[in-house]
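Once you've had a glance at the structure underneath, I'll fire off some questions.
Of the protein chains in this complex, one is absent; all others appear in place.
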Amino acid sequence: MTDRETFDRLAARFPAFELEFVEGTDPAVLVKGENLLELAQHMRDEEKYDFCSSVTAVDYPDRVELVYHLYSMTNEGGPAILKVHCNKEDPIAPSVVSIWTGANWHEREVWDLMGVRFDGHPDLRRILLWEGYEGHPLRKDFPGSEDEYIFS
Amino acid sequence: MTTLKTETFNLNMGPHHPSTHGVFQLKLTLDGETIVDVEPVVGYLHRNHEKIGEKNNWIQNTPFTDRLDYISPMNNEFAYVLAVEKLAGIEPPERAKYIRIIMVELNRIVNHLIAVGFLLNELGCFFTPMFYCLRWREMVVDLFEMTCGSRMMPNYFWIGGVSADLPEGFLPECKQLVSAFPGFLDELERLVTENEILQMRCKNVGVLPPEVATAFGCTGPLLRGSGVPYDVRRAEPYSIYDRFDFDIPVGTVGDVYDRYLVRIAEARQSVKIVEQALKDLPGGETATPKKKRFRPPEGDIYHRTEAPKGELGFYLVSDGSENPYRYRIRVPSFVNLQALPHMCRGHKIADVVVVIGSIDITMGEVDR
Partner (left out) sequence: MQSIQGILEFFDQIFVNLSFWFSSQLANYLPDWAVTFVMMLATVLVLVVFGLASIIWINIFERKVIGRFQDRYGPNRFGPWGLLQCVADMVKLLTKEDVTPSKADRLIFNLAAIVPIVPTFLVLAVLPFGRGMVAADLNIGFLYIVAVGSLGTIGIFMAGWSSNNKYSVLGGMRTVAQMISYEIPMVLSVVGVLLLVGSLSMVSIVDAQGEWRLPFVVLQPLAFVLYFTAAIAEVNRSPFDLPEGESEIVAGYHIEYSGIKFAMFLLAEYINAFSICAIATTLFLGGWRGPVLPSWAWFFLKTYGLYVILIWLRGTLPRLRVDQLMDFAWKTLVPLALTNILLTALVAKLVPAHSLVGAAVFLGVNVLVIAAIAVFKYPRRKREKREVVLVHKPATPEARSS
């Protein structure tokens, strides 16, 4: 969870980015897609968040939300969470592979299962499903999602 | 003297292979016996776990997580149950917390034994160390069977506690196992660690420098073998780990031999934790009262634990209904496997198998 302090620091550093603070059990920083790379670079270099734990996507009714969980090896503690909103028709976001090499397979998985394209990714291919598979299964509008399981 | 024109050739260590730890393909580009490039291809065991997780309700997902890393199922259940409890704000009773720690640490011992046994098997010891390690796994798995009825897919944890209390014979048998276990580790070390052929095969093979490991996002014995003392149980303590006294074994060079030593040392530390937990085990009930339908409040949460293979995290999004809206698992083997090409370049074919054995992957996790 990102502290209020971290958010204030980031907001003061990058006033042009219009960062928002998302409340909840795990507070996060909402950043726009085009500003993501610079903010990520700042997070890694200045704030020492050098360990990118996971890159996920969630398919909400009005948007596709990318969630980045960042940790610091040196100052241990909770994560810094970045969220990016993409539109549903053609979700596209910059790739952070140049900043954290480990995000490579995470982004491939997000492309494979959710359909979010990453700009600047060296090798954006399907990873868990085979080449030539049509569709992105984790989307809520994937055929078969509306099947009901019957539990007694 | 003209130079000889040589070409690289591609070898496919395909999905059917005795030592790729499951169905997992490696495309090797070789120059003679030296490796120029490795490309792992995963996805042969993809079972669409995350989508099915969205169809199950919150309670049904607990046994479903057993199927992820089937060698240490207790850890998967633990991570999921902790995440849901954090989201819903439920606090299990004290006895349940201690029982959970005992089960999880016993499972860590099992996992490290299997990892070491299979690593030695791939080195060519022809199953002998594997049988030694599996003999001790049998004793731990007997304890599991005594408690929850099943050896491998325990289905033991509940959201709010554990499903059954420890049976009569558990405590004396567990104490006996825990007191005899360091002796077995000593025997294994005496037989194997100083072996010259093992040292020749494992030292300076598959070296992973600490900066590269951090950049790739590796965790677990892979990271600690490279010299970074990062353990989620100490970096962001969860459950009651802050009450126990244990050390973090850290390697120096970051090769296969270091990871092997780190795993054996971690097994010893787990035995220490189990001893402390057995000593302090309080009485009381083992689960909060269950509701018929479980609806956590809205919100999202990411909770991570230290599974034996690395950092296992669950990202859960709830929309207030009985099914998760998004059920995402951050799996350690999937992320650790990205470091494989870096570790294998310049080595021989025989080393690839050894390096995969030292990363310790389970395809059930990687492909979900």
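Observations, loosely collected:
Which chain is which? They are A and B, in the order written, and residues in each are numbered from 1.
Quick note on the criterion: contacts are C-beta pairs under 8 Å (C-beta built on N, C-alpha and C of every residue); 3 or more make two chains touch, one makes a residue touch a chain.
Here the structure is a predicted model, which is why all the values come from computation and not from measurement.
When the whole complex is considered, the residue among B:Ile35, B:Met74, B:Ile109 or B:Leu123 that touches the unshown chain is B:Leu123. Within the complete assembly, B:Ile248 is the residue of B:Ala164, B:Ile248 or B:Leu278 that touches the hidden chain.
The residue from B:Ile99, B:Leu208 or B:Val262 that touches the chain not shown here is B:Val262. By the touch definition given at the top, chain B reaches the unshown chain through residues 9, 11, 17-19, 33, 82, 85-86, 90-92, 97, 120-128, 131-132, 135, 195, 197-198, 200-201, 203, 229, 231, 234-243, 247-253, 257-258, 261-262, 265, 303, 348-353.
As a convention for this text, only the chains that are shown with their structure count from here on.
Centre-to-centre separation between chain A and chain B, using Cα means, comes to 25 Å. Here chain A touches chain B in the complex through residues 24-26, 50-54, 56, 58-59, 67, 69, 71, 73, 76-79, 81, 100-106, 109, 113, 126-130, 137-138, 145, 147, 149, 151, going by the rule given at the top.
Chain B contributes residues 42-43, 46, 48, 50-51, 55-57, 60, 86-87, 212, 214-218, 228, 230, 234-236, 299-302, 304, 311, 313, 315, 317, 325-326, 328, 330, 334-335, 337-338, 367-368 to its touches with chain A in the complex.
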